[in-house]
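With one protein chain removed, the remaining protein chains of the complex are shown where they sit.
By letter and in written order, the chains are A, B and C; residue numbering begins at 1 in each of them.
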Amino acid sequence: MHHHAMEACIQACLDCHKTCLATIGHCLSMGGHHAEASHIRIMMDCAQICAVSADFMIRGSDHHAHVCRECADICRACEQSCANHPGADDAMRACAEACRRCAEECAKMAA
Amino acid sequence: MHHHAMEACIQACLDCHKTCLATIGHCLSMGGHHAEASHIRIMMDCAQICAVSADFMIRGSDHHAHVCRECADICRACEQSCANHPGADDAMRACAEACRRCAEECAKMAA
Amino acid sequence: MHHHAMEACIQACLDCHKTCLATIGHCLSMGGHHAEASHIRIMMDCAQICAVSADFMIRGSDHHAHVCRECADICRACEQSCANHPGADDAMRACAEACRRCAEECAKMAA
Partner (left out) sequence: MHHHAMEACIQACLDCHKTCLATIGHCLSMGGHHAEASHIRIMMDCAQICAVSADFMIRGSDHHAHVCRECADICRACEQSCANHPGADDAMRACAEACRRCAEECAKMAA
C-alpha cells in the first residue's frame, strides 16, 4: 500500500462525508420527492460510513480494507440515488460526483 | 458525582440517540411537514450530541459536564420540535419524552 | 428478519461500544503492555464499528447486513485481543465477553 493512495482516499472520504451531509439539508429544504425516506437514508448511511472509513485509515487499522470495501458499495448506491433522482439538480450531481470519486478511491484500498 | 447518576445519564443518552434516529426515519416516511428540514435537522443534532455525551461520560472525560450541558439544551429544543409539531403522533410524543428524560439527566451532570 | 433479533443485536452493539470504550480507559490506566498500540487500536475500531452497526439497524438501512458482518469480524478480533492478552484481568474478560456476544448477534444479522 502506498501512503499517497491512502492519503487521497482519506481526503475523498472526508469530502464525500461533507457533501452528503450538506446535500441532506439541501434535499430536505427542496422537499417533496427530494425528501423521500430512502434517498435521505442512503445519504445518511454514506455520510457515516465515509467518516468511519477515514478514521480506520487515519488510525492505521488492520481492518481498513474491509471497511473501505463496504464504503465503496455504499458510495455507489448513494451515487445512483443522487444521479438517477427524477429531480436531480446541481447539488445532487455534485454529491453523485463526490460519491463516485470516493467509491473509486475506496475500491483501491479494498483491493 | 455519584456513579449511579452517571450510569443513568449514559443510558438516557443512548435511549435518546436511538429514539431520535428511529424517529427521523418515521418522520421522513410520513412526509409533508413531518419531513421539514428544521425538524429533521434538530433530531439529527440531538441524536449526534446524545451519542457524544454518552461517550464523554463512558471515557471519564474531564469535559463531560460541559458536553452534557450542551446536550441538555439540544434535547430540550428537540423535545419542543417533536411535542409542538402540528402532526405530533405517538412516535413523536415518545421521542419528545426520551428527549425530556435525557435533558433532565444531562442537566444533573452539568451542574 | 425478525424485529426481536434486530433489537437484541442493537442492544449487543451498544453494550459492546460502551464496554470497549470503558476498557480503553482501564487499559491505559494500567499502562505497560495493557496500553500497547495494537490492543488499544482494536478496541477503538470495535467501539466505533459497534456504534455504526447499531445506527444502520436503527435507521433501517438496506446496508445493515454488510456492516453487521464487518462488525462481527472486528468484534472477534477484539475478543481475541482482550481474552488472550498476557495481563487479562476481570475488565478485559468482561470486554471479551461483550465482544463475543456482539459478534454472535451481528453474525445472525449478516446471514
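Rule of thumb we're sticking to: a contact is a pair of C-beta atoms (placed from the backbone, for glycine too) under 8 Å apart; a residue touches a chain by one contact, two chains touch by 3 or more.
What you see is a predicted model; the values in this text were computed from it and never measured.
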| task | Consider the whole complex, including the chain that is not shown, and state which of A:A51, A:C68 or A:A96 touches that chain. | result | A:A51
| For chain A, the residues touching the chain missing from this view | 10, 14, 18, 21-22, 24-25, 51, 54-55, 58-60
| note | The missing chain sits against chain B at residues 41-42, 44-45, 48-49, 52, 55-56, 59-63, 66-67, 70, 73-74, 77
| said: I need the residue numbers on chain C that touch the omitted chain, in ascending order. | reply: 24-25, 28-29, 31, 35-37, 40-41, 44
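Convention: only the chains that are shown with their structure count from here on.
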| Counting in whole Å, what is the centre-to-centre distance of chain A and chain C, each centre being its mean C-alpha position? | 24
| field | Gap in Å, rounded to a whole number, between the CA centres of chain B and chain A | value | 26
| message | Quick check: what residues of chain A touch more than one other chain, meaning two or more? | response | 41, 44
